[in-house]
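With one protein chain held back, the other chains of the complex are shown just where they sit.
Let's turn to subunit A:
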Amino acid sequence: MKTNNIKGTGEAINRVDGRLKVTGQATYAGEFSVKNKVYAQGVNSTIAKGKITSIDVTEALAQPGVIEVITYQNALKLKGHEKDLPAIDNTTPMAVLQSPDVHYYGEYVALVVAETIEQAQYACRLVKIEYAKEEALTDFAAAKSTAIKPAAPEDYFRGDVEKGLAEADETLEVTYVTPIEHHHPMELHTAIATWMGDEVEIYASQQMIDNSVKTIANTFDIPEKNIRVISPFIGGGFGSKLQTHRHVTLAVMAAKMTGRPVHVTVTRTQMFTNTTMRQRNEQKMRLGATKDGKLTALAHETLSHTSTYEQYQEPCGTVSKMLYATPNNEVKHRLMPLNLQTPFAMRAPGEAPGSFALESAMDEMAWKLGMDPIEFRIKNDTQTDPSNGKPFSSRLLNECLRIGADKMGWENRPKTPRSRREGSWLVGYGVSAASRASPYQESAAKVILRAKGGEVHATVQTDATDIGTGTYSILAQTAAEYLQIPIERITVELGDSRFPVTPGSGGSWGAASFSMGVKVACDNVLKELKEKVGMSEDAQANVAQLLLDNNLATFEATGTATPDEGRAGYSVFSFGANFTEVWVNEHTGMFRIKRMVNVSSAGKILNPKTAYGQILGGLTMGAGMVIAEQTKVEPNFGNFITRSFADYHVPVNLDMANVEVIFLPEEDKIANAMGIKGVGELGITGVASAIANAIFNATGKRFRDLPITPEKMVMAEVEAGVV
């Protein structure tokens, strides 16, 4: 029955939405034409802490085209937080303009609504706000005494770390620092809100449609059924579009207050202050190991910051609970409330900075022990998750390390630091392990079959989103495979809250959850069609043929995939290994990543082409962590001194290496029936340490504070013990 042009899962097809994108026909949230639309622009606070004492909107309101200026004095009353410093999630209410209090520099303090965006932007500068400034706390070092135990995660203890350290032949105690980083998807955050009676329709760039509906319902205290959120195409998210940020609240509020559809776009500078960030982390690592390379103790203590009004703790230490076998393990997180915005999940929250600390510490310990860092990792491998005693559904980390080593020519690496030169360049190799949980969540879809001129076409609908990841393609492939209908006859429709509910894009669960939802809907449509035509459930049949044979014009079914109970007995993770060759110029301190080899064990790969794109993006973002990405806090004013792409440097093409990505052939049927695991966040995990470890190997300089800038390179000393 399988024809050549089905193009099912596992095939490296081009994106099915590629033509729409390159021809400008893919409509992003801010591009929808809405009749009678007006524009609004947020005004940001210019103090880090204090109270608004006066607001003068006279001049702003008098400008041509200006319709309304909204401040806390006239804003709609919204539901605020019920307690101090609540732990936030993807549906936490996003109240805004509710009080004169200012919590951080750049917080929204007003919104100007005008006929054109230029009029709104100009009038923003004419809103005169005076403040009673209070002393703000934005200095990480000065705030350490304020650290609290976060609501989550709990402190974790296994065995006795002190005892394990005492028994060790070698110990290590080092602290790694990662700076504030920003997601900065290419597409700016945006929302267009239109009220129609009691119902509101919102075009918004959001990763999670259903959570977006819930947030708006929570914020405005209105029924979810009155809210429609539409987000068919999204130009990158990286976690910044998980939550429904306050610009969406502002659009919905302003549309209500003015009676006109309102379009709010967050500017690139506002993307630093109003659409969340990854906070700075200080991670203290303590390791103990025997001479022959067995870990006797591993302690991972993270110090992060949150805002003064909400709490978010990045679980940096999670990786240290599960990656290596050690009898003695301790993982703690502490949180300082600062006058900065609330941070939230950014690509591989926990793992991205956490693996930098763990995998750098592993490299340091291997160097101390005089062991090959790969052998050191393999020696401490475990097929059982030490944090919960459950077996891993599959764990091919050793295979990833060995295959990568082979591809990389690891045997020919410089065995001692600072021992290989190419002209002015010092050459080094680095390795790291990667792991990332592969969650799988309940997810629904609808399949509609239509007969058309002797052919059967299928439309798949779910509220899942494609944030550039390839969701359209893999769902078309899934439907083609399970319906046995060629992919050209499959249409996928995403990102509308009127479609069946999925968990949305985030946490690397998208591919597994959405695909399983579509598979179940495809299975159901065949099952229900057989029932309808009186065919036995076991009979062999092709859904398209069945529709045609019975002269049905259309038939549809929905399906919901849920994790089965068998999965609960296992720990389900994707694994990988990163290898880099880095050349450091000894005169300039600049470095080039010459090669990167990534080996990933991520279950069934639905589309090797889009999965490669995912890993490549992760590797690039991981390289960004090392090369230059950092948001700096101004010491006297408490604002971000990095406020555009001219200051916040992401990697350019020339920075990136010759990249090779290898997916191990694998289908993890414990994870789910299709054997899919997560791939999106695995790609960034461990990358920073693989590069930093290579820089150590090249230069003998150990950098524990990212990014590794030319400034740090020129000031750093070669480590003691390196020739």
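Everything below uses one rule, namely that a residue touches a chain if its C-beta (ideal position, glycine included) is under 8 Å from a C-beta of that chain, and two chains touch if they have at least 3 such contacts; residues count from 1.
Criterion: contacts and distances are computed from a predicted model.
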Candidate names "Xylose transport system permease protein XylH", "Xanthine dehydrogenase YagS FAD-binding subunit", "Ferredoxin" or "Acetone carboxylase, gamma subunit"; UniProt protein name, chain not shown: "Xanthine dehydrogenase YagS FAD-binding subunit"
Candidate in contact with the missing chain, chosen from A:Ser443, A:Asn607, A:Thr642 or A:Thr699: A:Thr642
Residue among A:Lys294, A:Lys530 or A:Arg592 that touches the chain left out of view: A:Arg592
Residue of A:Ala29, A:Ile627, A:Val661 or A:Leu706 touching the missing chain in the full complex: A:Ile627
Sites on subunit A contacted by the missing partner chain, in the whole complex: 46, 118, 121-122, 125, 424, 587-590, 592, 627-628, 632, 634-637, 639, 641-644, 646-647, 649, 651-652, 654-655, 707, 709-711, 714-715
